[in-house]
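Before anything else, here's the structure in question.
What you see is the complex with one protein chain gone and the rest in place.
After this line comes subunit A, so read on.
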Amino acid sequence: MFRNQYDTDVTTWSPAGRLFQVEYAMEAVKQGSAAIGLRSKTHIVLGCVNKANSELSSHQKKIFKVDDHIGVAIAGLTADGRVLSRYMRNECINYSFTYESPLPVGRLVVQLADKAQVCTQRSWKRPYGVGLLVAGLDESGAHLYYNCPSGNYFEYQAFAIGSRSQAAKTYLERRFESFTDASRDDLVKDALMAIRETLQGETLKSSVCTIAVVGVGEPFHILDQATVQQMIDAFEIVGEQEGPAAAAGQEASAEPEAEQGGAAAGEGVAPMDI
């Protein structure tokens, strides 16, 4: 994607029928650190990589509780994500207040998508630079949605966004058929494995990732570090730096697939690096 004369405003079409500013906003999502989500019939697990700006700083919060039955993981401009989380929380509270019942997830993601679309059709606005993985439970079951800056949304069995997410997606594509009937613990294990894929050889520790779960009889909550570390140890999924052939093979194939995420990292990470 190169600079051209049609990419100054979000309200300018290109002759090929593209809105470049919206596409550039989607690039911002790819710059953020990875977030993944996967669901079974009764549970949804969200996970994200905790990447701090420097050794001196703490990492930014990327997983937010929206309501007892909905949570969201973000990748991209965390500030935009925080603002949208606040919007989602308000919508849930207002709906509960009026109807004394939880806001169905499908309704929330549509409202979110419509809000994002507005920013793609106003010359004085810019699109939100954040992708949201919305995990929620309602009467119709467990759902995982992905909301784009473009205003589109899709439902997924499992998905990954952010930098090096392709590695996680490959893992999820291999394993997703087993997710529907998986137990809650197996789902968390798969989430940790998927996160490990994005770490590319770095050791998987509970300080490097955050996991959150929502399910039937289990309100949305973020697992504490001790529990996560226990699960990592129990499943013995510490990244193998000594490199048995399998791990080395994975790393080699992950590199070329790391697309523009890798290329951008080479240029110097974007200021909003999350």
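In this text, a contact is a pair of C-beta atoms (placed from the backbone, for glycine too) under 8 Å apart; a residue touches a chain by one contact, two chains touch by 3 or more; residues count from 1.
The criterion applied here is as follows: contacts and distances are computed from a predicted model.
S.K.: Leaving aside the chains on screen, match the unshown one to its UniProt name from "Transcription termination factor 3, mitochondrial", "MTMR7 protein", "Proteasome subunit beta" or "CDC45 protein".
M.R.: The record for the missing subunit names the protein "Proteasome subunit beta".
S.K.: Hey, which of A:R18, A:K51 or A:K65 is the one touching the hidden chain?
M.R.: Missing-chain contact among the listed residues: A:K65.
S.K.: So which of A:R18, A:K51, A:R89 or A:K115 would be touching the chain we can't see?
M.R.: Within the whole complex, the residue contacting the unshown chain is A:R89.
S.K.: Considering the entire assembly, which residues of subunit A contact the chain that has been omitted?
M.R.: Within subunit A, the residues that touch the unshown chain are 65, 86, 89-90, 93-94, 96-97.
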